[in-house]
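Just one protein chain is left out here, and the rest sit where they should.
Chain naming follows the written order as A, B and C, and within any one chain the residues start at number 1.
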Amino acid sequence: MSACTRDEWMTVAAARLLQNRDVCFVGIGLPSAACNLARLTHAPEIVLIYESGTIGTRPDVMPLSIGDGELAQTAACVVPLPEIFSYYLQAGRVDVGFLGAAQIDRHGNLNSTVIGPYESPSTRLPGAGGAPEIAQHAHQVFVMLRATRRSFVEQLDFCSSAGYLDGHGARARSGATGGGPRAVITDFGMLAPHPQSEELQLVALFDGVTAEEARNAIGWPLQVADRVDSIAPPTAHELDTLRALHARTREAHARPVHLPL
Amino acid sequence: MSACTRDEWMTVAAARLLQNRDVCFVGIGLPSAACNLARLTHAPEIVLIYESGTIGTRPDVMPLSIGDGELAQTAACVVPLPEIFSYYLQAGRVDVGFLGAAQIDRHGNLNSTVIGPYESPSTRLPGAGGAPEIAQHAHQVFVMLRATRRSFVEQLDFCSSAGYLDGHGARARSGATGGGPRAVITDFGMLAPHPQSEELQLVALFDGVTAEEARNAIGWPLQVADRVDSIAPPTAHELDTLRALHARTREAHARPVHLPL
Amino acid sequence: MSAAILPLREAIDRFVNDGASVALEGFTHLIPFAAGHEIIRQRKRDLHLIRMTPDLIYDQMIGMGCARALTFSWGGNPGVGSLHRLRDAVENSWPHRLELNEHSHAGMAAAFCAGAARLPFGMLKGYLGTDLPAHNPNIRRVACPFTGEMLAAVPAINPDVTILHAQRADRAGNVAIDGILGAAREAALAARTLIVTVEEIVDALPPAMNGIVLPHWVVRAVAHCPGGAYPSYAQGHYARDNAFYRKWDTIARDRAGFLAWMNQHVLDTPDHGAFLASLQKDAA
Partner (left out) sequence: MSAAILPLREAIDRFVNDGASVALEGFTHLIPFAAGHEIIRQRKRDLHLIRMTPDLIYDQMIGMGCARALTFSWGGNPGVGSLHRLRDAVENSWPHRLELNEHSHAGMAAAFCAGAARLPFGMLKGYLGTDLPAHNPNIRRVACPFTGEMLAAVPAINPDVTILHAQRADRAGNVAIDGILGAAREAALAARTLIVTVEEIVDALPPAMNGIVLPHWVVRAVAHCPGGAYPSYAQGHYARDNAFYRKWDTIARDRAGFLAWMNQHVLDTPDHGAFLASLQKDAA
């Protein structure tokens, strides 16, 4: 296997978590790459839903936005966005929701809204978008986020979407129907909630990465699971497929648009 | 003008109430005939909506049901029924709603549910269908109903849809957004609500019909407006158009359906 | 979970249990007659039938003793008059008592939408000034938390089984519907189990970017059933048999005539193809 980037490894690790019969609510960026990689490798029947209203889409190149024309053209159907959120997501029809964020805490709660106080933020982030309800309803949530002490924090500046709240069953007691963040895929490996405390702990490392590196990247004292798996490097097939997808995507996004005059 | 039936005269009288720019929520039977007659004569731009979800339909023959294929084929668009009721009717986008009933009272309240007590009716009628909300939201309601003392009654057995409730502004106080029954077209002429009491009073008679005949057909002491108009008989053009529509409709509804075997 | 393509008999046998709540939806268009007849043939009992417009199919199922309760909003023979079997059940408890849960169309549409969205209730501006709420404890009121305005509320409808008829499905079980929908899509998405009968099973659905498609993974079973909506219709395949709807008024008017017709055409035919053939023989 040729050397791969950590982003590629994250993408491959996330893709491997997906199963052929999953219905996935896909976000832009790494999640979109992971879902489409899964579809192009071991999960050809996976159903991808983008919040723009495209159901069962099979894009040849990745969208830059959540609603590129490619998604509509290759979809089984395109429905109004309110239906996606009410008749599909809220109705419990989504197996896997992918989320990113600017900050995550030890219970998998996410911030994508502000750094600093809400009323006078030092950094105004894009906001929650579809995340609060994806986090609430998807049967399981996978979070993809590169680890730094600024992103894996003791205390969120703002809770945009709920993970396990304060842990120890708080989420289930809140009435949330979905299962919460079952995996956090990051650039050293993977965290998952402890079955009782629901605190994220180290459960897997990329082959060759140490627990020390992981601990250094996390802003709280990281617990390590009794068993820590090793995540095999991307296979040549995975990497070739992913790189070809990226290459097609770069080429397509650079293609000049004919201005209608 | 050749002799016409009272049903034809009712249909023509109702059609004349419609204007070219009206948006009409159409029912089956006499209302459907009246709306399509208006469209084929003086109101070619009238927008007809059937509750099945067909908007701007221009049927060549009248439907037997509220959702015959003819309505869909000739519609500007076909939308799900929940949208018709929420985004169009409830949203206040319907100018005229047509209703029939088994019973009407002096304030234009209608019964299409039961004769006798609800729990053990002597006659179970089809029920309210779209009527309660048509009655509540349409800017004005036209009722078409042949007059007998069994249909124009002192006391409804059941109120399926509201007219002016107890009158004297009760309807407006109830929060209903639509204007209520502005005209009751029947087989001797027309009733309309008194501006203050909102009791239905005789406002027009078919040419040649007496107020006496009207009073005899009504189950409450019928008040007569200060001015009673005379409704001109159908013109030859109106009658020819209506009869041709009925003839086309009879022919189409008798046409054998090819059973797909 | 992809849809299974099954014979109709097997789909009804496996998924429609005695006592279940069952919605055969389709508003005038695409009424699943074949499925209703199969339910009658299999002598299912104590069903809670749900449909905005019971139409002939529920008149038949009620008259044949399949139903214990009916949730509905308009129970007539469209453009013709009464449903005599429904009336006989309500007025005379024949063949037995029928419990009614009666709404307006708008109320029932709101209830199906809530069901599809897995909300516990739907709301509308409706029922104002009517006697329906006095006779249906499932019509209540809710206050807007911003304006205080009172709205009508109805509980969500989530049928155990919804059955639709559609023009076509592909081999994976994606279902495409064209024409008048009524609340069929909401009834489908509100169901615990969704069965669809179709005119055709095709290799690929026609392109329809914003068309009505039920994706295969919300469909439990698809049954190939040409003519499955007759005497209702399937836009693009065959027209509504309006003459039959008129004729039904006579057939269903008395109990004996009704039972004779049902025996001859439904109970004594093995499937929908034979039902259609028996009607054709009658007509010849």
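Quick note on the criterion: a contact is a pair of C-beta atoms (placed from the backbone, for glycine too) under 8 Å apart; a residue touches a chain by one contact, two chains touch by 3 or more.
Computed from a prediction, not measured in an experiment: that's the story for all the values here.
The shown chains contacted by the absent chain are A, B, C, with contact judged over the whole complex.
Residue-wise, the contact with the chain that is not shown comes from C:Val142, picked out of C:Val142, C:Ala204, C:Leu267 or C:Ala283. Within the whole complex, the absent chain has one touching residue among A:Arg39, A:Arg93, A:Arg106 or A:His137, and that is A:His137. Within the whole complex, the absent chain has one touching residue among B:Ala14, B:Ile55 or B:Ala183, and that is B:Ile55. When the missing chain is restored to the complex, the residue among A:Arg16, A:Arg106 or A:Arg171 that touches it is A:Arg171. Residues touching the missing chain, restricted to chain B, are 21, 23, 45, 47, 55-56, 72-73, 75-79, 86-87, 90-93 (touch as defined at the top).
The set of chain A residues touching the chain not shown comprises 28-29, 51-54, 63-69, 71-73, 78-82, 85-86, 89-90, 109, 113, 118-133, 136-137, 158-162, 165, 171, 174-177, 252-261. Seen from chain C, the chain kept out of the figure touches residues 118-121, 123-125, 138, 140-147, 149, 151, 153, 155, 177-179, 181, 208-212, 235.
By definition in this document, only the chains that are shown with their structure count from here on.
Under the stated contact rule, the graph of chain-to-chain touches is a line, running from one end chain to the other without closing. The greatest centre-to-centre gap from chain C, using C-alpha centroids, is found for A.
Sorting all chain pairs by how many C-beta pairs they have in contact places B-C at the top. Per-chain CA centroids place chain A at a distance of 41 Å from chain C. Put simply, the C-alpha centre of chain B and that of chain C have 27 angstrom between them. Per-chain CA centroids place chain A at a distance of 56 Å from chain B.
Touching of two or more other chains is recorded for no residue of chain B. Multi-chain contact residues of chain C, defined as those touching 2 or more other chains: 186.
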